[in-house]
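A single protein chain has been omitted from the complex, and every remaining protein chain is retained in its original position.
Our next item is subunit A:
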Amino acid sequence: MQSKSITKFLIGCLVIAFAFYIVFFGLNIGTASIPSVKDVIRYGLDLKGGVYIVYEAAKENPTKREMESALQLIRTRLDMRNFYDATATLQGAKRIRVEIPGVKDPDEAIQYIGRTALIEFKGPSGDLIVSGRNVVDAYAQQTPSGYVVALKFDKEGTKKFAEGTRKYLGQNIGIYLDGKLISNPVVRAEIDNGEAIIEGMKDLEEAKTLAQQIKAGALPFALNVIESRAIGPSLGNEALKTTIKAGIIGIVLVFLFMIIFYRLPGFIADIALVAYIVILVAIVGYAKITLTLPGIAGIILSAGMAVDANILIFARMKEELRAGKTLKAAMDAGFRRALNAVIDANVTTIIAGIVLLFLGTGPIKGFAWTLTIGIVVSFFTAITVTRFLLVSIINTGLFKDIRWYGGKKTREVQA
C-alpha cells in the first residue's frame, strides 16, 4: 500500500515533467516528432512587429459574397507582393483586417496592397455609364497601334456600355478612379460585345498599371482604411521577453506563497500549477491560437486565479482537520464542500471571458481566449491533478504530522 502510493505519486510527477519537456523542448524519436511549442506558437503582431490595417466597405449593407470577393482580392494582392505571412480576415459584417508581419510602415503597406478604389466610366456630362463592379477582367495588351488595356464587362455591364457608346459616339468617355480622371478615350464605335479597348498608353508599364487599377475597381464598393497600426519588431521582441520574465517571477512567487501558507498541500498545488501551465501552453500553441501581449497577461492572470480553487479546498481541509477528522476524511470533505464555490466562482468568470470573446477585437480577443481556456483548464487541474497527487501522498503515510498541512502545533493525524 505504502510503496504503491509512493510509486503512484512519483509516476504522476514524472508524467507532468515529461509533458513539460515535450511541450517546451519538443521530442524526436526516430521518424516521429513533436515540435516544441516555441516553434509552432503563432505570435500576434504586438509580439513580432508588423503592420495591421482595418478596411471598411464604403457601402451600407454589403452582402457576404461581396465581402468575400473583396477579401479574395486583397489576398491576391498580398501574394502578388510576396507577403506570404500576411493574413486577411473578415471582421464583422463590413470590415477586413489585414496583418502583415515584418513590415514597418503601414502607409507603404497600404500602397502595396493598393487602395482598393472605385472605378467609374462617365459620359462627357458626368453621368455614370458603368462602374467597376461590372468589369470582369482588365489586362494590358500590345497591338500594332500601340499599348492598350482590354476590358471585359459582365452581362449587365455589356448592355450598359453598349448604350453608353451608342449615345456618346465620337465623344469622350472618362474613366475615373476614386473620382479622379485617369483616362479619357474617344468612342470610335458602338461596342456591344462587352469587350472594350482603351488606347493611347505610353508603354506597357502604364497599360499594366491602369489594368490593375481597373481590376481593383472591380469591387462592388470602395474600401476605406479606418485603422492602422505599426509595431516595430524590436518593441515586440522586448515585450515578449520582459513579459515572460515577469510571468516566471510572478509564478515563482505564487509557488513560494503556496508552500509557505499551505505546506504540503501547497506544494502539491504547485505541481498542479505546472500541469496547468503545460496544458494551457500546449492548447494555445498547438491549436494555433494567436498569442498576443494581453494573451500572455491572461495566462499569467489565470495562473494566479488557478491556485484559487486549491486555496478554497485547502482552507476547507484545514478546518476539517482542526475539527478532528482524519486526513483522508478531511481531504474528501475539503474537496466536496469547496466544489460548489469553485464551480460557481469559475462559471461567473467564464461568463465574463465569453462576453469579451464575442465583443472584443484584436488583442483583447487574445486575452479573452487565454483567460477562458485558462479557467477551464485550471478548474480541471485543481480538481483532478491535485486530488490524485494528494491522495497518493497521504496514502504513503509519510506525512502524518498536522503541521505538514498548515496546523500550528505538532500533532499526529490519522491517514
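Following the convention adopted for this analysis, contacts are C-beta pairs under 8 Å (C-beta built on N, C-alpha and C of every residue); 3 or more make two chains touch, one makes a residue touch a chain; residues count from 1.
The rule we apply is simple: contacts and distances are computed from a predicted model.
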Per UniProt record, name of the chain withheld from view ["L-lactate dehydrogenase complex protein LldG", "histidine kinase", "Protein-export membrane protein SecF" or "Pyruvate ferredoxin oxidoreductase beta subunit"]: "Protein-export membrane protein SecF"
Hidden-chain contact residue, picked from the options A:Ala230, A:Leu327 or A:Val413: A:Ala230
Candidates A:Leu264, A:Ile277, A:Ala368 or A:Ile402 - the one touching the absent chain: A:Ala368
Chain not shown: contacting residue from A:Asp79, A:Asp127, A:Asp192 or A:Glu238: A:Glu238
Where the unshown chain meets subunit A, residue by residue: 46, 54, 56, 106-107, 225-232, 234-235, 238-239, 242-243, 245-247, 249-251, 253-254, 257-258, 261, 293-294, 297, 300-301, 303-305, 307-308, 311-312, 315, 319, 337, 340-341, 344-353, 355-356, 359-360, 362-364, 367-368, 371
